[in-house]
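Let me begin by handing over the structure; questions about it come next.
Only one protein chain is missing; all other protein chains are in place.
A and B are the chain letters, set down in written order, and residue numbers restart from 1 in every chain.
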Amino acid sequence: MANATQSPLPNSTWKPRIVAFFCNWCTYTAADLAGVSRMKHFSNVRIIRLMCSGRVDPQFVLEALAKGADAVLIGGCHPNDCHYVEGNYKCLRRYQMLKRMIADMGIEPERLRLEWISAAEGEKLKRVVNEMVETITKLGPLGLPQKFEQWDREMEEFANHVAARDAAAGGGCAEHGTNTQPLETAHA
Amino acid sequence: MKPIVPKKNEPVRIGFYICHCGTNIASVVDVEAVAKYAATLPNVAVSRTYKYMCSDPGQELIQQDIQESRLNRIVVAACSPLLHEHTFRKATEAGGLNPFYFQMVNIREHDSWVHTDRTEATRKAMALARAAIQRVPHHKPLEVKKVGINPNVLIVGGGIGGIHAALTLANAGKMVYLVEKEATIGGHMAKFDKTFPTLDCAMCVLSPKMAAIGSHPNIHLWTYSEVAKVDGYVGNFKVTVRRKPRYILEDLCTGCQECVNACVYKDAKFADEFNLGLGKRKPIFLPFPQAIPPVTMIDPEVCLNFKRGKNPDGSHTVSDKCKKTCVEACGDRKAIDFKQTQEIKEITVGTIIVATGFQIFDARRIPYYGYGVYPNVYNALEVERLINASGPTEGEVILRNGQVPKKVAIVHCVGSRDENTNRWCSRVCCLYSLKLAHLIKEHTHAEVYNFYIDMRTPGKGMEEFYNRIAEEGMHLIRGRVADVYPDPNDGATGRLVVQAEDTLTNKILKIPVDMVVLATGLEPHPEAESLRRMFNLSCSSEGWFLERHPKLAPVNTFTDGIFLAGCCQGPKDIPDTVAQAGAAAAEAFALIDKGHVEQEPNTAYILDDCCGCKSCIPLCPYTAISFAEDTKKAIINETLCKGCGTCVASCPSGSIVQNLFEDVEIYSEIDGVLAEGLF
Partner (left out) sequence: MVALLEPAVVDKATTLETLLETPAGKRMMTCIQCGTCAGTCPYGEHMEFAPRLVINMLRGGFIDEVIKSDSLLRCVACYACLAKCPRGIRLTDVLLPLVKEQVLVTRTEIPAEFQKSLENMHRYGNPMGESPRKRAAWTATAGTKIPILAEVKRTVDVLWFVECYPSFYARGQDNCRAVAKLFQALGVDFAILGNEEKCAGECGQVTWESGLFESLAEDNMKLFKKYQFRRIVTADAHAYNAFHFRYPMFGLTQPAEHTTQFFARHLDQLKPRLTRPVNRTVTYHDPCCLGRATGSYDEGRALLQAIPGVKLVEMVHNRVNSICCGGGGGGMWLDTYYKQKGMERLSERRVREAVATGADVLAVSCPYEISRFEDALKTVPHDKPMVVRDVVELLAESLA
């Protein structure tokens, strides 16, 4: 949806948008338990149910951020407790990879969080959600869609700039040309 | 009703329903506004609110709309899918659609119950609804898989809970494996003399049931055994049981105990576990007179025919240093086997009942009650044994120094209702304390002081029981004991002073007594944690096994085919344990009787696009993926796949699809929950 990427409604104070991927057996159930126990928490976290944290495709996380989420929370069973034996380990590995990836993109590490929350830990669920909302409120909006637009614009300008300068220098590639030094940046 | 099969190009027509849940949802979420919002979204043909969607009229509403408005997708925003997804899938199916053309939105547990701001909660409901409405057009018709059920049942724990469940199922003709870690079944109940509220003899009701277990043709009783491993799933669990060596061949031993009499140890001199160390036994012994199986065992730690100490693997080595008068006495029966080693049994069962009970609180954790320091401080279980006619004192309530106590204090709530130890109320302690007060008085004519915080006697006949005991003239003092210490005026006799505030008279009491009985609470077994892992159960934060739903599925667990009975799920008395065991047996029976289980069709399959990179193959915990050499593509065995989706998330070419959780479905949910203006 195109409008998902627009800035917040006029007059409304900004609130973090957090997408959560919870496994069916532990963390989703913990969220149910928090409900049954009426443990009040912030409403900014939107839960998507998956059968196991192992189903969390890194692409889901990136998609959520790209679609305007300010942060992503992944919830699974504690180590050794995964309903499917070791889906959570797989998830942990992907999470570590994702952490590096988003760091490379200049995104604060706090925007991605993985928590093991068992079906009995309604209290922990509440705590994690509240902590996360507070942290992200402090960090402010991520605005990846807007950033993407801006990056696209910059890349375009840069490409134009390089093209113009290459044209002025008589063209040619860095490896063969005479004017190597400034061109290195374009190849980096 | 004619099944409606949407044609390929037929436009998607969604029916959206939002439930008030009485006021549970509607008091926080503006359901009308959500319905109005949903009506504006693409593909939504019908959008309604209803007081109780899960009620019959609610479900009929869906069926009617499917027929009349030619709906081909259904979205219901109500409670958790873990509660009612099944209900609405059924309603969808009853309306003539494939049940998987349905999606549920959780706006109660995840919304109205946890938020207070009406605007925010309503926005969240809208966003979640939108996610489902965007997702559901991608749904495909799916078919529920049916898997056969092995009719055998495993029951873990042979207390009254396990015993009752085993007999119920065995009498119904099912084959039961009953695994008990101690050398005899019976659990805690076998230690009691009388039981509240009726004060009837515990063994009189329990021993016939125990004997029936021992002789039942449909029951394999494996005592002194433990479950070592569990694989598989409902209908088809593969279980490994380890039978520890008792050095007696069960089939050959007749329970005559001639070996015990003949043992070179003339006197029993080793602490006897069944009597909590209050009595003594020999190296060869019967756990207690009515033990089932009625088979002796040898304690290799003290028997002279074994070397002292265990081998690193936990086994023991024979020293052959003893005259073995026991073997002589056993004679032709040849039941003694010093070379016995542990035995591994592998069985397949369709359902499992966990009935592993509880342990009593270790009173040493409250140092100011002096348990383990002053010999005249006892825990309740020890006193149960003292009172028991077949106990170490043959039913005489006497102190360790042989004297009969003249004044006895019973301290309620030891290790219960206390932030420093266990927070919960153990439920049976008030009642068993009243029982012990009566029995101690009956046996000794002592003056008995019960110190309680609140007298908790719920349940049928319990208040009447309290009344009866109170009439007998107990001192019932409302105040938690704050200190127990040796009487400074009377050091030599071991007399103790019990200090507490009588909160009803506002006076501090310091009562000298000869015996202190600690009504220790019930707590989960420490091994419950490893059992929990093995059976893939959940525990409450206290460590009790978690039932699937506290009201509607009290004996079910989150793992299909595994049921709970008795105190492993939480403290309870014998009547409730037995009721629960019956319920667990009925649940197991219902599954077996049906003959098959229906499996959620959330399995994965591999598309032709598979590039043959094999990265998914090692990821599957069930080895459901293999590589077809002819086509050079991976394939998933649908019967083995459990639907975790791990392989799907890993496929570099995106060629694995998980039914019910397809990528496109999740992407549309992501887009939906991030809807603008709804935060």
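The rule we apply is simple: contacts are C-beta pairs under 8 Å (C-beta built on N, C-alpha and C of every residue); 3 or more make two chains touch, one makes a residue touch a chain.
Worth saying up front: this structure is predicted, and the values here are computed from it rather than measured.
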As a test of the contact rule: which chains in view would the missing one touch? B
Of B:365, B:549 or B:633, which residue touches the hidden chain? B:365
Option touching the unshown chain, where B:161, B:287, B:486 or B:645 are the choices: B:486
Contacts from chain B to the absent chain lie at residues 365-368, 413, 417-421, 453-454, 478-483, 485-486, 488, 491, 499-503, 506-508
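By definition in this document, only the chains that are shown with their structure count from here on.
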Applying the document's contact rule, which stretches of chain B touch chain A when the two form their complex? 80-82, 106, 108-111, 113-117, 120-121, 123-124, 127-128, 131, 533, 536, 538-541, 546, 558-559, 602, 619, 621-622, 642-646, 648-650, 658, 661, 663, 666-667, 669-671, 673-677, 679
Complex contacts: residues of chain A adjacent to chain B: 1, 3-6, 8-9, 12, 15-17, 19, 24-26, 28-29, 31-32, 34-36, 38-41, 43-44, 46-52, 54-60, 63-64, 67-69, 80-81, 83-87, 90, 94, 118-121, 123, 126
